[in-house]
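With one protein chain removed, the remaining protein chains of the complex are shown where they sit.
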Amino acid sequence: MADPRFFAVQGPFTLAQLAEIAGARAAGEADPGAQFHDVAPLESAGPEHVSFLDNRRYADQFSVSGAGACIVHPDMADRAPPGMALLLSEEPYCGYARIAQAFYPARQPEPGVDATARVDPSARVGAGCRIEAGAVVGANADIGDRCRIGAYAVIGDGVVLGDGSSVGPGASLVCCLVGQGAVIHAGARIGQDGFGFAPRAEGHLKVPQLGRVIIEDDVEIGANTTIDRGAGPDTVIGAGSKIDNLVQIGHNVRIGRGCIVVAQVGISGSTTIGDFVMMGGQVGLSGHLTIGDGARVGAQSGVMRDVEPGETVFGYPAMRAKQYWRQIAALGRLARGRGEG
Amino acid sequence: MADPRFFAVQGPFTLAQLAEIAGARAAGEADPGAQFHDVAPLESAGPEHVSFLDNRRYADQFSVSGAGACIVHPDMADRAPPGMALLLSEEPYCGYARIAQAFYPARQPEPGVDATARVDPSARVGAGCRIEAGAVVGANADIGDRCRIGAYAVIGDGVVLGDGSSVGPGASLVCCLVGQGAVIHAGARIGQDGFGFAPRAEGHLKVPQLGRVIIEDDVEIGANTTIDRGAGPDTVIGAGSKIDNLVQIGHNVRIGRGCIVVAQVGISGSTTIGDFVMMGGQVGLSGHLTIGDGARVGAQSGVMRDVEPGETVFGYPAMRAKQYWRQIAALGRLARGRGEG
Partner (left out) sequence: MADPRFFAVQGPFTLAQLAEIAGARAAGEADPGAQFHDVAPLESAGPEHVSFLDNRRYADQFSVSGAGACIVHPDMADRAPPGMALLLSEEPYCGYARIAQAFYPARQPEPGVDATARVDPSARVGAGCRIEAGAVVGANADIGDRCRIGAYAVIGDGVVLGDGSSVGPGASLVCCLVGQGAVIHAGARIGQDGFGFAPRAEGHLKVPQLGRVIIEDDVEIGANTTIDRGAGPDTVIGAGSKIDNLVQIGHNVRIGRGCIVVAQVGISGSTTIGDFVMMGGQVGLSGHLTIGDGARVGAQSGVMRDVEPGETVFGYPAMRAKQYWRQIAALGRLARGRGEG
């Protein structure tokens, strides 16, 4: 079970309740009234636990797991150990997410403004907010209902935070409008002026950065990630997009809806990214590119040209993934063919 | 126009004034007394706005822009839409920078030391400084005139900050001497002891790091960037160099004057970089290298050998850029020639 120092478990739930929560079908002779007390990973789960199998890499663990119940794709049902109750789902990871949310519902922050918080008298703070030690809320900032602002976070003058959004400890936001339900993790830096210089031998000239950062509803921004404000246009992160830790997003970048951007990605200025794009870790994108809806970019790729909607690219420089792997294979044969492989 | 919640516009300025500010020449029959009220991007500018064209990629937007005036290279003048006043400049981006600075001059911080700031009695703080909530200024620190120290920034014992420098919220500086007019963004970590270990099977031995970080005049350090202090020699960032966000600079690195280092670059210990070197995003440099004046390193390159002055390198491992592209082309032909392309 999760360490009670950090997590408070709810429940128990019956198998029937869990099936309903997960949108899954209880398989075989399982007792719908059997009670389960927690979720647990396959390798450590016991009879009172619910586990899940999503990645076939772990099928062997599944076959010997002591979990009392498991959410699993119907195709894997015959790999189950005897006596395990099965919750069959086409999307076992989604099912697990829902069951884990039931056992460990997101805690509402306890409302209150810490005595050491620095809220400007001209700022508006909504109902039910939690503002922790030393957090700064600037002049004319507009904080929605049920927001959480972590210790020593700095919300600049005029910044807007929508209902139910949260900002982690030590993060800083300036020149920024944030929608509802957004999560900004610790140490993220949002809205500082971007890397705008007109290069000159006599000294690079600073170009005033006059845009904002727009973060739409349900966006998540990872720890220590940096997002520069626009130079004139805005920098925009579309609704529901999830940005991981240590990502760099340059000025004027526009990211569409539902994108997944894994850790340490860097997106250069003025690049436009469509909806539901997925980028692996450490990807780099040149500036002024257009990446189409649903494109996928493999980890560490260096993208220097536009990517078509739905295309999967990979490599350095990035190209169609098939083409890249073909080149890697040809190079391997070449090196061996020289009699040195 | 820029969002008035975040920016306060000055002006208006006449076309003649703008030409003088930009060092540009007003072209054609434009009325030198015509007034302009703001800058704006080509695609959203109206008749009261000044815009600019620097990147030919946006020439089509220029041709249909509603901007009242535009700073543009003389070569592009014939692409202008009818009625647009032109400000001709060999360096339109520099011209735009100056005009944007006129409309949006850098705000002087309002002087004052916040009641919650922790300034050690032995520290010197110059005239006209702004020290925000909770900022720490350590023993014997020496802060010049007109400095700004953001909320919860930590300036360690003995640190020197030159006149007109600023440190963003939550940044931390130790063992560090900073020149005049430097800008250190939020969350930057300057002067912690570098990654100095003598590796041993019984436990890696910590090697005391006895140098400093020297940041010369007019340097800019991006958000969440990390710069380790020297191991014995100093780590040095030369005057006027601009370091972007999330950059890592190891101990004993020396960066010359006027360099541009784009986001997420990593420079390993004891590498020396000349003046006016440009490095694209996510570049990595091995330790103990010498990179000559005016060299250029393409984005994501992995530099494992010295680079000559003026050389342009690219790739992984980095080589002369021409050579790398030739190899990429040869590899493409090879893969196709196998009948698989």
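We just call them A and B in the order they show up, numbering each chain from 1.
Convention: a contact is a pair of C-beta atoms (placed from the backbone, for glycine too) under 8 Å apart; a residue touches a chain by one contact, two chains touch by 3 or more.
Given the structure is predicted, the values throughout are model-derived calculations rather than measurements.
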Among the options B:Asp38, B:Asp228, B:Asp244 or B:Asp275, the absent chain makes contact with B:Asp228
Cross-chain touch to the chain not pictured, restricted to A:Gly240, A:Gly256 or A:Gly287, is A:Gly240
By the document's definition of touch, the residue of B:Gln61, B:Gln101, B:Asn140 or B:Thr272 touching the omitted chain is B:Asn140
Out of B:Val50, B:Ala100, B:Cys129 or B:Val154, only one touches the absent chain, namely B:Val154
Considering the complete complex, of A:Ala97, A:Ala198 or A:Met304, the missing chain is touched by A:Ala97
Per the touch rule stated above, chain A touches the missing chain via residues 2-3, 5-7, 39-41, 43-44, 55, 57, 91, 93-94, 96-98, 100-101, 103-104, 106, 116, 132-134, 150-152, 168-170, 185-187, 218, 222-224, 240, 242, 244-246, 258, 260, 262-264, 276, 281-282, 299-300, 315-316, 328, 331-332, 334-335, 338, 340-341
It is residues of chain B that touch the chain not shown, namely 116, 118, 134, 136, 140, 152, 154, 157-158, 170, 172, 174-175, 187, 189, 192, 195, 197-201, 203-208, 210-212, 224, 226, 228, 232-233, 246, 248, 250, 264, 266, 268, 282, 284, 286, 288, 302, 304, 316-317, 323, 326-327, 329-331, 333-334
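The criterion applied here is as follows: only the chains that are shown with their structure count from here on.
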The distance between the C-alpha centres of chain A and chain B, rounded to whole Å, is 28
